[in-house]
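The structure follows.
Excluded from the complex is one protein chain; the other protein chains are retained at their positions.
Right, chain A next:
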Amino acid sequence: MRKGVRKLWALAPTLTLPRWAGEGIGVAVLLAYALLYASPYGLRVLTVAGVYALAAIGFQIVFGLGGALSLAHGAFFGIGAYATGILGSQWGWGFAATFPVSLLVPLLLALLVGLPVLRLESHYFALATLGIAQVVHLLAVNSPGLTGGANGLPGVPGIVLFGWAVPRGLPLAAVVWGFVALGGLLAWRLARGRWGRALTLVRDDPLAAGTLGLDVGGLRLAAFALSAVYAGAAGALAVHTQRVVSPEVLEFPIMVSVLTIAVVGGRGRVAGAILGAVLLLHLPEWFRFLERSYLIVYGVALLATIVLAPHGLTGLLDRLFPARPALLPKPEAPPEMAIPNGPLLRVEGLTKGFGGVRAVDGVSLTLEAGAITGLIGPNGSGKTTLVNLISGLETPDGGRVLMGDVDLAGKRPDRIARAGIARTFQAVSLPEGASVLAAVAAARLERDGSIAQAEAHALWALERLDAADLAAKPCAGLPAALRRRVELARALARQPAVLLLDEPAAGLTDGEKAELAGHLRAIAATGTALLVVEHDMGFLLPLAGHVLCLDQGRPLYAGPPEGVRSDPAVVAAYLGEGA
């Protein structure tokens, strides 16, 4: 019996369904239920499920894709609800006027608070957004003149679409789910496109995202603002369904429900938001005896999902019915970037202190087109800090970083990246969930018109490093040497005028090092200026045309590689006797 099951299991992947099968079946089941079986009460639950689905789709954008655990999402929902509630019941405005306001007010608030708050690290961001939610709740309860206080406001009108007053029951459910379909489609397109890809990289590795030319702050703010619009829309539809608005719409259970829906359904997935909402809104019906404490079921579902199935229900479905692997694009060389001759980057008197330590102390260097410059020095001598200063991850205290006539010192990493500087990291970091091709294509998101184009160009970069065969592999589980090569391909895909490499040969075997040296020479031959931080003199000295040695942040030696081993200061500080 067991064997039979396993045989069936082995067959499963060959029974590949059309790409839309899952979604299609889901929609059909939902429609059939709504039209044929649902009682008036059932339709009401379905309508509310639609409201939560819409809110959760917005939450997938900020939390699922953007990775920011916004606990203000419930507040945006409530603000949208109050905007419709107050304007509809007190001012007599109709749906056509209140609905846009319900989207606009949360949007404006999100833009206002987002600018300062989004800079915060994850746990501070969660705290700050929770604080915002609490302030909004307090205001709603304690301003009875505007909001009706703790009792709220009754008499909110229903939805009127083009002169048609939507009655309760099936029509209202259809209208709400129409909004879900609209919002879901938009979010799905965004998530699959360049914007969604960029946002996931910002989530997985904000530092790398910046050095690949992506405006981390801008992307996060846009995601936060867009999520607020979805929450506001859901809040508005919620009060149209309930016909009253009270502080309940601002309380934590709504936030908790949306979070649970997103996590249980599958983080970052539009289908997950919808599946999660339908499931979780029906779940309390089976636990009627818990009455108002039905949230206990949500707590259990949330805990079980996060522990047992971190990718949620859609993740489980993906495992059961794996998608056919996407076909690789044809590699395509990106349009050539003209790199001028002569000096490309001039660093003048760059200085950086951490507390009392001067990590980089008046360093100057010039990187010439087509030349490889070696940067050496003992541990803690400021090599990585120098690379961080040039690439914008640290802000210098003084000095200039000149690219042509433009001073890039202190500019944002993405601005510096766009000026033509690319880098790799000492500790390679690739998004673990992505394929090699997707990871490299991230470098092209800012420049190319579509994902397909970005991937074609990414494959070109991988080919240049003889790594095209890795393209379909997942980044997770790649051995160290290949990870370094993929990261180099990602930097190369930027077509940089200046390429900064932080210990590119660390952990490589001698054979791999020789191969890497060949690749670096080929890159330099196209006119790119290279700065290579390295400890392995046997690798670096034959490669570099010029070497700079740092000690305690200060230049100790600058000159041809032949002079390094004989320079008494370098030998004393770094190489040691007998080097």
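Everything that follows uses one rule, which is that a residue touches a chain if its C-beta (ideal position, glycine included) is under 8 Å from a C-beta of that chain, and two chains touch if they have at least 3 such contacts; residues count from 1.
Everything below uses one rule, namely that contacts and distances are computed from a predicted model.
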Hidden chain of the complex, named as in its UniProt record, picked from "Amino acid/amide ABC transporter membrane protein 1 (HAAT family)", "Molybdopterin synthase sulfur carrier subunit", "Methionine biosynthesis protein MetW" or "TlpA family protein disulfide reductase": "Amino acid/amide ABC transporter membrane protein 1 (HAAT family)"
Touching the absent chain when the full complex is considered, from A:117, A:390 or A:498: A:117
Selected residue (touches chain absent from view) among A:186, A:256, A:328 or A:541: A:256
Residue of A:83, A:254, A:302 or A:498 in touch with the missing chain, whole complex considered: A:302
Residues belonging to chain A that touch the chain removed from view: 67, 69, 113, 116-117, 120-124, 126-128, 130-132, 134-135, 138-139, 141-142, 252, 256, 259-260, 263, 290, 292-296, 298-300, 302-303, 306-307, 310, 427
